[in-house]
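Complex shown without one protein chain; remaining protein chains in place.
Letters are used for the chains, namely A and B, taken in the order the chains are written, and counting of residues starts over at 1 for each.
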Amino acid sequence: MDSALIIEKSVVIVAVFVFTMIMAMYSTWAERKVAAYLQDRIGPNRAGWGGLLQPLADGLKLFAKEEFEPNTPNRILFFTGPAIAMSTALITSAVIPWGDKLELFGRTVILQATDIDVSILYVFGIVSIGVYGIMIGGWASNNKFSLMGAVRAASQMVSYEVAMGLSIIALLMMTGTLSLKEIAQQQSGLHWNVFYQPLSFLIFLICAFAETNRTPFDLAECESELIGGYHTEYSSMKMGFYLFAEYANMFISATIISVLFFGGYNYPGMSWVIEHWGNNAGNLLGMLALFVKLCFFIFFFMWVRWTIPRFRYDQLMHLGWKILIPLGIINIVITGIVLLRSEIFAFLGF
Amino acid sequence: MSTVLIIFYILSAITLSMAFLAVFTRNPIHSAIYLVVCMMSIGGHFLLFNSQFLAIVQIIVYAGAIMVLILYTIMLMDLNKEHEVHRPRVTRLVAIILFSLTCIILILIFINSDPVAGTIDRYDNFGEDFQSIKKLGKVLLNEYLVPFEYASILLLTAMIGAVLLSKKEKPGK
């Protein structure tokens, strides 16, 4: 293999990894700031300008904390739980297209860690593995609250994966590809999928909230009933990993929503910019556009968190199985009819 | 040895050891987790064949859905040593005989099956990606349409059966 290609890919991979980490770190800061602003407070502002060093201080604090281990039946599984949660949260970003391509040092750098044929399925697969991090951690804690939290989280994530998959199928029928890069390319010039598939977008958005265990679906860690949920027994950086994984997941969900439904790195007038200012400028602006979109969705996650109260568990299951899944199926049928309208008209004899 | 072969041996070692561990562990949760790792390593075998779709589907369906549900049920059940059922010796004997028979049948099938060499040649000559989802979808919905639909009907029946089983009978009836 070409050694330059290996260097290029490693640089892209490290950049994506670092970017994911930094975004997850600053999501914790943003969460606290947004929560404060929505409640007429100021939020962290002591560490650094506007509290910008707060995530570092938090991390330092978590590292310095005592590592407490409960009387667990299996120490290895107790350690594996947060490790799985963290790694699954981080490796999802491998298939996200951050931009089209850049021309640097006479090479064409594709702004994506890997462009596999089945990117969306890859994301789904990784997300479904992420359930294990919560389940194993909750079970290995040897605590009934942790177990309850783990069971709740797992059943919630499994249920909403179904509705999420159905909402995506309607989108895939339209795009005809499973590759995130091609989906992003098809949406150039304001042909954003959200205008063609609003119902699919709504279902996907709701499921994304449930998949990331965020309010109003954060039943896995509702303090009033379950103390801390599955991470009750965790302390120090192991708990930090769980919290970090939640924010990394939120970042990934926000990115995938922007790529699938809001045109990814496309922005109005992209072709004009590429024509007049060159390819690199156009694509750098595209990365900025994607960044703005995903920041908005991260903000939206937080905004909803401080607006809507938590669901009851039966309401959650009712919404998932009896409303979102039928809606998803109806959406698939409607999409099918619209896509095959000429054939249907021909069949009916119009 | 080529890199692919080394990876294959490592993967096979993981798959087999995890499968045996899943069978021999007393703790049901550990057993389920070994099975999960086993399923994922089988996904790795699919990746070695360059079939990304099957690998991912293997992980989503087996590791992500079925095993989660199994783990879920095991966690909810109270599985202590006292509740372990002791099966009579006859059932064990029958189980061993049935398993050996299945093994013989499988081995015979593998021995008598058409070797893959011819297929690989064809694969090379076509220069087309037979593992892409487009190709798979076309094959499934053209050549194998009837078995595909039968499989879906089978799944539907299973689903209806599950709904029927879980439905409570009304006290009035």
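In the analysis below, a contact is a pair of C-beta atoms (placed from the backbone, for glycine too) under 8 Å apart; a residue touches a chain by one contact, two chains touch by 3 or more.
Just so it is clear, contacts and distances are computed from a predicted model.
Considering only "Peptide ABC transporter ATP-binding protein", "NADH-quinone oxidoreductase subunit I", "Cytochrome c-type biogenesis protein CcmE" or "Adenosine 5'-phosphosulfate reductase", the record for the omitted chain gives "NADH-quinone oxidoreductase subunit I", by its UniProt protein name.
Taking every chain of the complex into account, the chain not shown here touches A. Within the whole complex, the absent chain has one touching residue among A:38, A:274, A:295 or A:339, and that is A:38. Across the entire complex, the residue among A:79, A:196 or A:306 in touch with the chain not shown is A:306.
In the full complex, subunit A makes contact with the omitted chain through residues 34, 37-42, 45, 303-304, 306-308.
We take it that only the chains that are shown with their structure count from here on.
Interface of subunit A with subunit B (complex): residues 74, 77, 116-118, 121-122, 124-125, 127-129, 131-132, 135-136, 139, 147, 150-151, 154-155, 158, 161, 178.
Taken together, the subunit B residues at the contact with subunit A in this complex read 29-30, 33, 36, 40, 52-53, 56-57, 59-60, 63-65, 68-69, 71-72, 75-76, 132-133.
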